[in-house]
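Notes for the one structure printed next.
Shown here: the complex without one of its protein chains, the others still in place.
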Amino acid sequence: MRFFSDNAASAHPAVLEAIAAANHVDTAYDGDALSAQLNAAFSDVFETSVQAHWISTGTAANSLALAALCPPYGSVLCHKDAHIQNDECGAPEFYTHGAKLALIEGDGAKVTAAALEAKLAATPAGVHWAQPHALSITQATEYGRVYTADEVSALSAICRAKGLGLHMDGARFANAVAHLGCAPADVTWRAGVDILSFGFVKNGGLSSEALIFFKPELAKGFVERRKRAGHLLSKGRYQAAQLLALLDQDRWLTNARAANLGAQRLGAALRGRLIHRVEANEVFAAVSADEAAVLRGQGFDFYDWAEGEVRFVVSWDQPEAEIIAFAAALAAL
Amino acid sequence: MRFFSDNAASAHPAVLEAIAAANHVDTAYDGDALSAQLNAAFSDVFETSVQAHWISTGTAANSLALAALCPPYGSVLCHKDAHIQNDECGAPEFYTHGAKLALIEGDGAKVTAAALEAKLAATPAGVHWAQPHALSITQATEYGRVYTADEVSALSAICRAKGLGLHMDGARFANAVAHLGCAPADVTWRAGVDILSFGFVKNGGLSSEALIFFKPELAKGFVERRKRAGHLLSKGRYQAAQLLALLDQDRWLTNARAANLGAQRLGAALRGRLIHRVEANEVFAAVSADEAAVLRGQGFDFYDWAEGEVRFVVSWDQPEAEIIAFAAALAAL
Amino acid sequence: MRFFSDNAASAHPAVLEAIAAANHVDTAYDGDALSAQLNAAFSDVFETSVQAHWISTGTAANSLALAALCPPYGSVLCHKDAHIQNDECGAPEFYTHGAKLALIEGDGAKVTAAALEAKLAATPAGVHWAQPHALSITQATEYGRVYTADEVSALSAICRAKGLGLHMDGARFANAVAHLGCAPADVTWRAGVDILSFGFVKNGGLSSEALIFFKPELAKGFVERRKRAGHLLSKGRYQAAQLLALLDQDRWLTNARAANLGAQRLGAALRGRLIHRVEANEVFAAVSADEAAVLRGQGFDFYDWAEGEVRFVVSWDQPEAEIIAFAAALAAL
Partner (left out) sequence: MRFFSDNAASAHPAVLEAIAAANHVDTAYDGDALSAQLNAAFSDVFETSVQAHWISTGTAANSLALAALCPPYGSVLCHKDAHIQNDECGAPEFYTHGAKLALIEGDGAKVTAAALEAKLAATPAGVHWAQPHALSITQATEYGRVYTADEVSALSAICRAKGLGLHMDGARFANAVAHLGCAPADVTWRAGVDILSFGFVKNGGLSSEALIFFKPELAKGFVERRKRAGHLLSKGRYQAAQLLALLDQDRWLTNARAANLGAQRLGAALRGRLIHRVEANEVFAAVSADEAAVLRGQGFDFYDWAEGEVRFVVSWDQPEAEIIAFAAALAAL
């Protein structure tokens, strides 16, 4: 029973069906009929006109967003535990051509307005220190925490005042929206987000994420950068099909709610052991090495996050029986 | 009836079936059971031990190969009509961090040994001129021409003598092998090729190409470069599944033979108009603008290559009826 | 007697004096009193308000100019014999982060308006082919030819129409202006040039060139790029001092005229052998290997440009006696 991560879960049946339905010749690259629907489909979701593009991975989505916001000689502010800092083998540096990531600390991998202001105040002006051009936040964070619309707005107000762009890494954006119960617009462009990496792969997709530009001028150069990164697939219709299938009938939200609910169940079983509040589909708990061994002996797989600390992630398709079994096992520790 | 390109053809049913069969949780990235089979499967095909990796596009495959062969301050020799020069929006420069492409002329987009030697002789030594580190050739070429094993060997002998690596862009490698009727090994490592971009997408794949390292030491850094380019998909099993499905039962060869045969039929109908010998699945013909309009009026779609010159590409799944109809229309011009 | 190149000539005594005069503590980097005079001094020369910066080499000047004009995914048009293509080991690609150089042919290493238009017409639009963002021309060219103001204007009109920036590599700008006898403004901003690499090292400088921005908005990011390239010397006053010394009393023009005059003398002695018209301080002549050996035997050093073709360059400080002797030797061939 795999609670190791949601990144290897199965694809939603509707995704496979959409791929099969797209299996006929159409114009190559993103000139096909399905890719042509993306702007409208995502504009509906966000209640405003957006530019939406498919891209194979969240790493590429994030990096292309940062390349749009930050010149090679600038810096991007982010949390020290951000995925872009720790888990992408320098992809942001590759795509931005060497921009620096300037790190901010904060509980639950969240950047607070106060921490952002302090970081900016501590950054000398001038040509010697790479000047900040953007802030990137993760929604939900690497610790499964969720920014409220007000929190995002507070950050974007600072960004606006300082001329910084605001990127949201939404690898688990669906889980965040499901948790907040708000409109997707509320926690993105209405709160000042400029570009969103909207994750689908962890949420039932197969190989397609979306990159959403809320300001068309920021998309300048995107299609060229995607092409030269080798991310312009020639049969783009299969990429678009995945996104449309998950938007259809709000499957992305349904899937996220299921995962979040499972996490809540595990969290409830763990009460005193929780290291971070459970908001999305990730659970961080104090579990000793001996206890971890016991759980593994019972067939549960998960991530050893740190000394005495483990991470459980509930996937969109996690069987309820597995969740119940795991919750019971956790409660019995 | 689309003879515009083979890059948007449908995916082979076995590919879709393989994807569906892989739709269960497995280890993420390339840690899954299917990805683990690639080395063995391609080693079988090539009759030697190779390192084989999936990658989403030919552009990324080519660029990662060149990054393995050429430092940022070097140059890669290639034909002036090479895909890496003209059709990848600077992807080789992006991945190699600015290496130069040094261009060679030659009939049919083929690099001859004589032309390679002349180019090398004309390249001053020293620090001012970017020194060549690799040769990249396309098999089949951008004009549908095929290098024989002897021709590749003649090039690799020069490469060896000059310390250059040899990359083969095999976006249509299957068509070339089908034309040659040789073992895949004969025209690759036995002829001195170091790295092969082995194309599957044009040949019935959906979103997966293979990068084949014939020398393990050249693969150093590949997995890191793939990751930081955002090309390490988290559900890699679907990528591996596509490749395995097309290798199975030699579908890649069957598909290529079908496409080549169609091209031969079109070529036979065009005789005196042919601009390049038809060897793979591409046909270049002298067709006036008026004639092109006539053909389009009959429902045929194709590429205006140059003034008075058109390109037809036959896809692996092109219905025989379409080929017959098109051949008839061409013969009737 | 060295006619090999002007790139290793001595520094003008006034340059050494200026360096010595600057040998007292001042603010570091470009915060010193001399660097602060550059904008005004060059604005005087160009009869308009310019931004002027010192930079150690022409290669860095050119590359920083191109980085200001072309994004990583674009291309820069230039002559196939341009210094930026052949003699800088990929510096433009390094500084632009991989932009491509798209090559144009033309007599005397000059780009004509017709050739520029033909190149642009032959460049497909779209995302696959790196789109042109700038034109770079060399004044005087690599063959010692000079663009007239009208020729530059004709090029800039095309650039304007197509949205391209216009860079002038003026490693021998002084020689070109001396030849034209025009105002520096006439052949630069009045003719539509956006950024000028204004060479001083070949003209009596020691280690300082100037980069001139005729449009302040193009200078955005320059100081950051110069710094991160390691070109912001901490004792910038010595760099500024060199430029001011050569501007003072129009020494740059006096030096260039002396070099040009010497080249004219050599050219006159070579008449029928001249391969390019002598306009600046370079002379290209048909000289056989045997003849070259004779000249070398007489103590003359020069560059074997190609089979049966040699290059002579006259330096600003070339002793008249050397020129007379060489002219005599050439006439006697």
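Read from first to last, the chains carry the letters A, B and C; within each, the first residue is number 1.
Quick note on the criterion: a contact is a pair of C-beta atoms (placed from the backbone, for glycine too) under 8 Å apart; a residue touches a chain by one contact, two chains touch by 3 or more.
None of the values given here were measured: they were computed from a predicted structure.
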| query | Which displayed chains does the hidden chain touch? | reply | A, B, C
| remark: The one residue from B:Arg228, B:Arg257, B:His276 or B:Arg311 touching the chain left out of view is B:Arg228
| Candidates C:Gln51, C:Gln239 or C:Asn281 - the one touching the absent chain | C:Gln239
| With respect to the chain omitted from the figure, which of C:Ala52, C:Ala82 or C:Leu206 is a touching residue? | C:Leu206
| request: Identify the residues of chain C touching the omitted chain, counting contacts across the whole complex. | output: 2, 5, 7-11, 16, 19-20, 23-28, 32, 55-61, 63, 88-91, 93-95, 201-202, 206-207, 224, 227-235, 238-239, 315
| note | chain A positions in touch with the non-displayed chain are 72-75, 86-90, 93-94, 96-101, 127-130
| query | Which residues does chain B use to touch the chain missing from this display? | reply | 29, 71-74, 97-98, 127-128, 130-131, 221, 223-225, 227-228, 232
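Convention: only the chains that are shown with their structure count from here on.
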| query | Using the average of all C-alpha atoms in each chain as its centre, how far is it in Å between chain B and chain C? | reply | 42
| query | Which whole number of Å gives the spacing of the CA centres of chain A and chain B? | reply | 34
| query | Which chain A residues sit where two or more other chains touch them? | reply | 224, 227-228, 232
